[in-house]
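Only one protein chain is missing from this complex, and each of the others stays in its spot.
Letters A and B name the chains as they come in the text, with residue numbers starting at 1 for each one.
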Amino acid sequence: MSKIPVQRVDLIFEKITCKEIFEKVLQSKPEEIIQSVIDSGLKGRGGAGFPTGLKWQFAAREKGADKYIVCNADEGEPGTFKDREILDEVPEKVFCGMAIASLAIGAKIGYIYLRGEYKFLVPKLENKLAEFQQLMQDLGHDFRIELRLGSGAYICGEESALFESIEGRRGEPRNKPPYPTKSGLFHKPTCINNVETLVYTVMIQKYGAMHFRELGTKDSRGSKVFSVSGDTPTAGIYELELGMSVREFVDVFGDGDTKAVQVGGAAGFCVPRKRFDETIIGFEGVPTGGSMKLFNSSRSMYNVLHNYLDFFAEESCGQCTPCRVGCQQLLKGIEAVKKGEKSHKYLDELVKLAATMKIAAKCGLGQSVGNAFSSIVENFKEEIIY
Amino acid sequence: MIINEELVKEAVKKHGSSRAALIPVLQELVAGKNYLSDLDMVEVAREMNLSAADVYGTATFYSFLDTRPRGKYVIRVCKTISCSMKGKNAILATIEETLKIKLGETTADRKFSLLETNCIGWCHKAPAILINDEPYTELTPKKVTEVLREYIKQ
Partner (left out) sequence: MVKLSINGLLVEVPEGTTILDAAKKLNFRIPVLCHHDDLCVAGNCRVCVVEQLGGKALLAACATPVAEGMQILTNSLKVRTARKHVIELLLSEHNADCTKCYKNGNCELQDLSNEFSVGDHILLDLIKHKDYTIDRFSPSIQKDDSKCIRCQRCVRTCEQLQGVNALCVAFKGAEQKISTFYNHSMAEVICTNCGQCINRCPTGALVERTYLDEVWDAILDPEKHVVVQTAPAVRVGLGEDLGLVPGERVTGKMVAALKRLGFDAVLDTDFTADLTIMEEGTELLTRLKKALVDKDKNVALPMTTSCSPGWVKFIEHTFPEFLPNVSTCKSPQQMFGALAKTYYAQTRELDPKKIVTVSIMPCTAKKYEADRPEMRSSGFKDVDYVITTRELARMVRQAGIDFTLLKEDKFDKLMGKSTGAGVIFGATGGVMEAALRTAYEIITGREVPFENLNIMPVRGFEGIRQASVKIEGCLEDWKFLEGVELKCAVAHGLSNARELMQAVKDGKINVHFIEIMACPGGCLGGGGQPIPTNQEIREKRAAAIYSEDMNLPLRKSHENPEVQLLYREFLGEPLGHKSHELLHTHYKERERF
């Protein structure tokens, strides 16, 4: 049982004056900025959860003047919509986070890669960006941000696929190593952070590392913006302290009949009712980019899984075998079991296949398809079969 | 055809001819008419010193860089889980009925095309659709009919 109740936080959307914070940061040495982010315990808010301070440190240690800051605003994970809200509400804080990162690692150019589905935000962002560039000029910091749009490709949220896309190619993930901090955008050292992560770095500068660190748990410091949807009377965007259990979450957001929560989107984990108490939302339990989707007992988990697999079969970049063909096999496989063309034992074969996808796919997204599949199939086998 | 060449030249002038400019150039062309023709891609390849196959391969990766002719307004109905749970099928049926086209088709007057798309990030306000770049959320059959009526009038 978790000790932290569901606690509302107001850091991300708090209206602040970026100028003041950035002026303060300009007085600091890069090492000090990085140290404060390390001390805060902030981990990437896009879902993968890499310690942000370390990422900055790696990028800072790379030699050369050509380095990039990239803001990953390709929010494509089904059930995730918080970055859109952040960019809509507090874009200047995102830019400010990028500027702080640029000071920390020594970059002069930043890119925001915004998913094409959010193109309607562009006019507003461009206005705000112009103001920001003026601020940078006034403060004498040589840093420019370019806005780039995606064009309808989920996989471009994968960092190296995103680089490929900015470089004008198909968004196919690269082999790793090398990692972005060594060889990223245009094969230069690159620091790529999620929209929300960047805003937290601003708030860490404002309130200090300890303020952030005191929130959450040992493994999951701070708070996080959640995108809550599905069978809930209160769908929306909530900033909550990390470390609550799924039970606590469901008690607040559920409709009284919640049978499962999909944490982390289609590529995340399905938590069934029987595990609500023991499952912590955070890096010690189920990590998440913030997508919390609730399903009540009226929902068929077969339909849910089918919808996800259909999504992956379309959105896989297609280059590696486990993901390209595996997604199709899982999709057609559950259809065959449902129709009775394959026996229910075939599901066991599919779970084994999903296990291979988890360890053999080329990129993190390809690997995560297996998680979503097995967590639904293992917990709702009867719904898949009958 | 002449117009086509000029548009491409303009787009390349605006974004540059480096490889990194390819997607912005294609996006610019798509913004004009909602799809890329083979002639567009040949011209882009010529202007940017790429092979046409390379341009085609890149464009087809991105769902929004459509290579099939589409209407003036492309309606993309989100089919991912939340929208699907919250009545996407009824919305789709209403649009089909209103415009007298099926999914994947374009109206005879080339005004509307009807497609499905993956999650567009409005799960808390499902069901949602995009008409060109504009999102419409918390739709009901009635509401979507009203939205369409406005477009039909235009």
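Methods note: a residue touches a chain if its C-beta (ideal position, glycine included) is under 8 Å from a C-beta of that chain, and two chains touch if they have at least 3 such contacts.
This structure is a prediction, so every number in the text was calculated from the model and none was measured.
Trainee: Hey, which of A:Ile145, A:Ala209 or A:Leu353 is the one touching the hidden chain?
Mentor: If we include the chain that is not displayed, A:Leu353 is the one touching it.
Trainee: Considering the whole complex, which of A:Val37, A:Leu162, A:Cys327 or A:Leu347 touches the chain not shown?
Mentor: Result: among the candidates, A:Cys327 touches the missing chain.
Trainee: If the hidden chain were put back, which of B:Val42, B:Leu103 or B:Ile131 would touch it?
Mentor: B:Val42
Trainee: Pick out which of B:Ala53, B:Ala93 or B:Ile152 touches the chain that's been left out of the picture.
Mentor: Within the whole complex, the residue contacting the unshown chain is B:Ala53.
Trainee: Considering the entire assembly, which residues of subunit A contact the chain that has been omitted?
Mentor: Residues 153, 155, 170, 175, 177, 312-322, 324-329, 332-333, 336, 342, 346, 349, 352-353, 356, 358-362, 367 of subunit A touch the chain that is not shown.
Trainee: Across the whole complex, list the residues on subunit B that are touched by the chain not included here.
Mentor: 38, 41-42, 45-46, 50-58, 60-61, 67
Just so we're on the same page, only the chains that are shown with their structure count from here on.
Trainee: Using CA atom averages as chain centres, what separation in Å is found between subunit A and subunit B?
Mentor: 26
Trainee: Could you list, by residue number, the parts of subunit A that touch subunit B in their complex?
Mentor: 75-81, 84, 115-120, 148-154, 165-171, 186, 227-231, 235-237, 266, 291, 293, 299, 303-304, 307-308, 311, 314-315, 317
Trainee: Which subunit B residues qualify as touching subunit A in the complex?
Mentor: For subunit B paired with subunit A, touching residues are 18-24, 26-27, 30, 57-58, 61-65, 79-82, 84-85, 117-126, 130, 133-135.
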